[in-house]
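For this depiction, one protein chain was excluded, whereas all remaining protein chains were kept in their positions.
Right after this comes subunit A.
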């Protein structure tokens, strides 16, 4: 093992990638483990435990760690503390002294803290040559506690095949490491050996365990060491035959801020200053009343009637929604706003039906046609826009809509170069018209009121009839 086990490598140097996503988490974990170890500031007591014929230096129990987490991070549920502690372990910051599996147990299991030298924030990406040296030197040590686990033996066999030609070199490196290790104090060696093992448990995890060194490829390019200059755990010089890095996305050249960029920013800020904004108190009231109105429709908050299909495996709830007869509750929603009514196809149909009965359906039909226009493929847009003009706005149109002269002017200009958004102004105007006029009348109409109340009558009657039929058969 390289010298200076307790000296962090790279920490303290100026690091432009300090705010990369992985580093943010590492720093938070490091803050936690530093605090846990600080016995003067409410940390756990790290002690030597006597066991059979030997002493186990520098350990702490899992239960103590869980207690500390609960107390110092305001965690009420032990399960949550255990989960967080297990993640701290999985990332290699604490480890069980007698197991390769990095998780935290809420009992007397003994744990040790990882040396800052091996912290993930040092951006280790150890090569297989290093791993081979490590496994090789383990076989040279004649201690039961250092015997290879099955998966390690398999790994070693695989590495021996892969590095067949340079095995002599690896063997020599391993021997050199053993020599260095022998010079150390016995107690110190126990600690260092376990820390080294824990390091490899992170970078070459037990099969089936999560490899916490895996990265989100979208965040890779901003990691420290973008050129992947790898340092060896055992000081082995890079012979240029190192493993290729995981796919590395080509970095965008960092754009220098230009005058135009800043000018654009200034224009944007000025436009924001002109914006009329609402007070937070008003906005809060609005959010609250919206949520309150819809909570009865929210399956996570209010139990659905019939039952939630995902919970009961019964699809009646969906069958009902799809049926031609909308439920009372659903009809009630149409009354919340014109938007809600139009969002629901059944609501749209009923509103259209009402307008047709009044011979004033052209507004809604225009609105629907413009919606449809926006959904067309590009090549259809021009012709469809013309059709809409002919149907609703041209002189002598079969379904003339009532636009104010200003919107009419704007729209007829737009139509000269017809596009998806040619009717935006007109559509907005017509929507406001419907909202203030025909929508209100719709809600008072028989068509709507019947639906809002009809379900009640219909349901109980049908229910009684059906039961009667069943009983008599």
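Definition applied: contacts are C-beta pairs under 8 Å (C-beta built on N, C-alpha and C of every residue); 3 or more make two chains touch, one makes a residue touch a chain; residues count from 1.
Note that in this section contacts and distances are computed from a predicted model.
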From "Septin", "Serine/threonine-protein phosphatase 2A 55 kDa regulatory subunit B", "Myotubularin related protein 6" or "Guanine nucleotide-binding protein subunit beta-5", the hidden chain's UniProt protein name: "Guanine nucleotide-binding protein subunit beta-5"
Given A:77, A:107, A:150 or A:185, the one touching the chain that is not displayed: A:77
Touching the absent chain when the full complex is considered, from A:259, A:324, A:416 or A:444: A:259
Option from A:147, A:188, A:321 or A:450 whose C-beta touches the chain left out: A:321
Which of A:41, A:149 or A:283 contacts the chain that the document leaves out: A:283
Subunit A residues that touch the omitted chain in the full complex: 19, 21, 24-25, 28-29, 32, 69, 73-75, 77, 79-81, 83-84, 87, 210, 214, 217-219, 222, 247, 249-250, 252, 255, 257-259, 262-263, 265-266, 268-270, 272-273, 275, 277-288, 290-295, 297-301, 304, 308-311, 315, 317-318, 321, 339, 342-343, 371, 374-379, 420-421, 424, 427-428, 431
